[in-house]
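A single protein chain has been omitted; all remaining protein chains appear in their positions.
Letters A and B name the chains as they come in the text, with residue numbers starting at 1 for each one.
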Amino acid sequence: MTAGVATSRSGRWAGPNGFARLVHAEWTKFRTVRGWVIGTVVAALLPVLVAVLAGVSSDQRGSQTVPVGPGGEPVTDSFYFVHRPLAGDGGMTVSVSALSSSIPSGPADLEPGTVPWAKAGLVIKQSTRQGSPYAAIMVTGGHGIRMQNDYVDDTAGPPGPASAATVRRLRLDRSGDAITGYASADGTHWTKVGTVHTSGLGPAVQGGLFVASPPAVDGRGTRGSVSTAVLGDLRGQGNWAGGDWTGTQVGPESPTFAGYPRNTSGSFTGAAGRLTVTGAGDMAPAVRETLPTGGTLGDLLTGTFAALIVVVVVGTLFIATEYRENLIRVTLAAAPARSRVLLAKAAVLGGVTFVAGLAGAAVAVPLGERLARSHGVYVFPVTASAELRVEFGMAALLATASVLALSVGTLFRHSAGAVTTVTVAVVLPYVLIANPFMPASVANWLARVTPVAAFAVQQTLVRYHQVTSNYTPYDGYYPLAPWAGFTVLAGYAVAGLATAALLLRRRDA
Amino acid sequence: MGRSRVASTATGPEPGAAYNRRHESISNSRLTAVSAPGIVVAGLHKRYGATLALDGMSFSVRPGVVTGFVGPNGAGKSTTMRVILGLDAVAEGTALIEGKPYRSLRHPLNHVGSLLDASALHPGRSGRNHLLWLAHSQGLAARRVDQVLERTGLAPAARRKAGGYSLGMRQRLGIAAALLGDPPVVMLDEPFNGMDPDGIIWMRGFLRSLAAEGRAVLVSSHLMSEVQDTADHLVVVGRGRAVADAGVAELIAAVSGNRVNLRTTAGTAATRVLTQAGATVTRAGGRDTLVVSGLPADRIVTLLGESAVPFSEVSAHRAGLEEVYLELTRDAVEFRAMTPTEAAR
Partner (left out) sequence: MRQALRAEWTKTRTVSGPLWLLLGTVALTVALSACACSVVSCGSAGCGDMTRLSLVGVQLGQAPVVVLAVLVVAGEYGTGMIRTTLTAMPRRATVLAVKAVTLTGIVAAAGTVAVLGSLASGRLLLPGRAFMAAPGHPPLSPTEGPTLRAALGSVLYLTLIALLSLGVATVVRDSAAGIGIVLGLLYLLPVVSATIGDPHWQRLLQRIGPMDAGLAVQATTDIHSLPIGPWPGLGVTAGWATAALLTGGLTLRIRDT
């Protein structure tokens, strides 16, 4: 392409008025083909239909309530707690000389294994009620000493595991709402790990030892684990209630707790000098794998995928029929500035699809949520702005995909090849990442480089580094941030549009 | 219909030289044995929604002549052809090929060769291969493909992709396909469309040669000028029915009436003399030409001689086919002009 060609075809005319006329002409073309209008309406309705279907087809009424943390997020709050009441301010210290985990290898067999986020340590918790506020300092299986509070907050302390050779000492002090955690290797030199402010603890709390052992990731799934810690030198300062330590399994029955491996259970033996505590579960935010019954906005918007196919077909036909009927010659005779014609087409198609998609999403999301909740389904909570982003994101995704289809249609000049290419490029990666058997590495790679990355705009789940899980697109965790993922698709569409414009200018019509 | 039934003794145009040429054809003996008319269309009715596409279309196509199938756009020509080929169904009526409905023919291309849309090709297939699959569908050998390619003059381009053919070449390929089964009936929809003058001349000769071989040839056109030098017989259609079904000579005579052209420099005097004798005189065409009706030519000569009115020529008036066509299809055209929306539906 030379500048000469460009100017001769752009001609004398320029300015917004000319472009507006082109857009008007393309809009007239679009709205006067009944099939395309019907297709667009169907594309708007499909997400609504699927959302309704997903909403009404579930029935989880009567299932256990999902525990919710102080921030409103779903949590796992099931662990073994050896506790006594503490009134007012106070503190305690303990030494951890062993933390070992077991993972079932067969129906009846347990094998020693590594559970990086197995936890043993001290906790001050409002009560044994699931979801109540807490602060804890702990030794972990693979992440050293950590201080955590209220499920989502995590502070790293000194690294390294606990063993008979390297005994770890922990200390937790309460002063009002402020709770400070310390770690020490010898019991004399204490390192402050962190101070956290936990509101809502109340004047009397439960304090003591805990052991938790979250499920271990195994291949594409997880398996429940159980961990045992050896703790000693337990001392308390402050107004501790007298009497014996009580062992409690917090949250024994919970949708976010899969229970103990067969033939194991939570327990503690020994006295304050040396205690052996066994526990399973976790004190952490719930993720998709720990709360498999929960729904997300992305689930409700699965119909996006159906709408996508329709949008791709319409987008392709918008240009391919011009070639089939040789209408393109009329179009280019009426408007010789070819790139602008393509741009006008993209504007009309993208605009119409965006509006239709937004209308569909704006109905599908609240309707689906309401129906799902009324059928007892727990929907992962989202902020209002995230919900808005999901809705606009779906509209933008469909609009961008339609522009991509238009571009590929211009490149191919033939509807069959173009529809297949775009469908396979967008839909097949989606089918593949939606396949639970797809290895996470492949699924994440697909969700980074293929147009399906744009589905990240629908993700509402949060990844937590302190929770080991298969964070796969299948579970609703995309490797890219919402709008970064969308940018991948937009990149394809822009590249496609630019190539199409270039070819349209160079090629004979 | 009544108008077409006017009897006439006027002679038609001389058959061209092509009529007398007989091409070698493997099935000439079979062709002459066929007694039933090639195509018989009787009482076809069809509507598309509110539009009546065919309204009692009836005519027949005889062997050995070229039948022109003319009428304005939208009069029902292509629909009739599609019905004949079993592509479209009708609410009423029959269209028979040698007495049988098209869909019952086992090897239809051996009975009717047709060309509806020359562009209806896979652009990626060569012309020869397009004919080859058609030949195979009729149990014909590849040799036959080369014969028709030779005959239509397409052999040099036969192995090129059909997508690169010009319109004229596509028409020739379509005609080659029509001839593949050496059929006694050949039906071509607008074969002159898009052809250059050379092509048109070739096509005319070719159609005549097909008829001279004893085939029934039906050629549609919306332009009378395209068929008037080729057709022996005309079926004129308007508003979904045949408004005329007659020989070219008959039609011309029917419109001409018993009128006489008179060329004279003394127009006023001649008009007075002939009007007194009971004739109707109108001024027509050239500056000094009068059209006289109501008196035979010899009587006119006598009268003018008696009154010493000078004249240079007295001849039978021959209406042009365009005139005939416009006369016959006027209703349909008027109807369409008055309600364009209805026609467009």
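General observations
Following the convention adopted for this analysis, contacts are C-beta pairs under 8 Å (C-beta built on N, C-alpha and C of every residue); 3 or more make two chains touch, one makes a residue touch a chain.
Here the structure is a predicted model, which is why all the values come from computation and not from measurement.
Contact with the omitted chain, checked across B:A42, B:L116 or B:A249, is made by B:L116. Interface note for the absent chain: among A:T316, A:T331, A:T353 or A:T450, the touching residue is A:T316. In the complete complex, the residue from A:Y151, A:F268 or A:F305 that touches the missing chain is A:F305.
Of the options B:R82, B:R172, B:R215 or B:H233, the residue whose C-beta touches the omitted chain is B:R82. Only one of B:L54, B:L134 or B:A279 touches the absent chain when the whole complex is considered: B:L134. In the full complex, subunit B contacts the hidden chain through residues 82, 85-89, 102-105, 108-109, 114, 116-117, 119-126, 129-130, 132-139, 177. Annotation for subunit A: contacts to the undisplayed chain at residues 35, 50, 53-54, 57-60, 105, 218-221, 223, 295, 299-300, 302-303, 305-306, 309-310, 312-313, 316-317, 320, 324, 372, 375, 377, 415-420, 423-424, 427-428, 430-432, 434, 437-439, 441-442.
In the analysis below, only the chains that are shown with their structure count from here on.
With each centre defined as the average position of its C-alpha atoms, the distance from subunit A to subunit B rounds to 74 Å.
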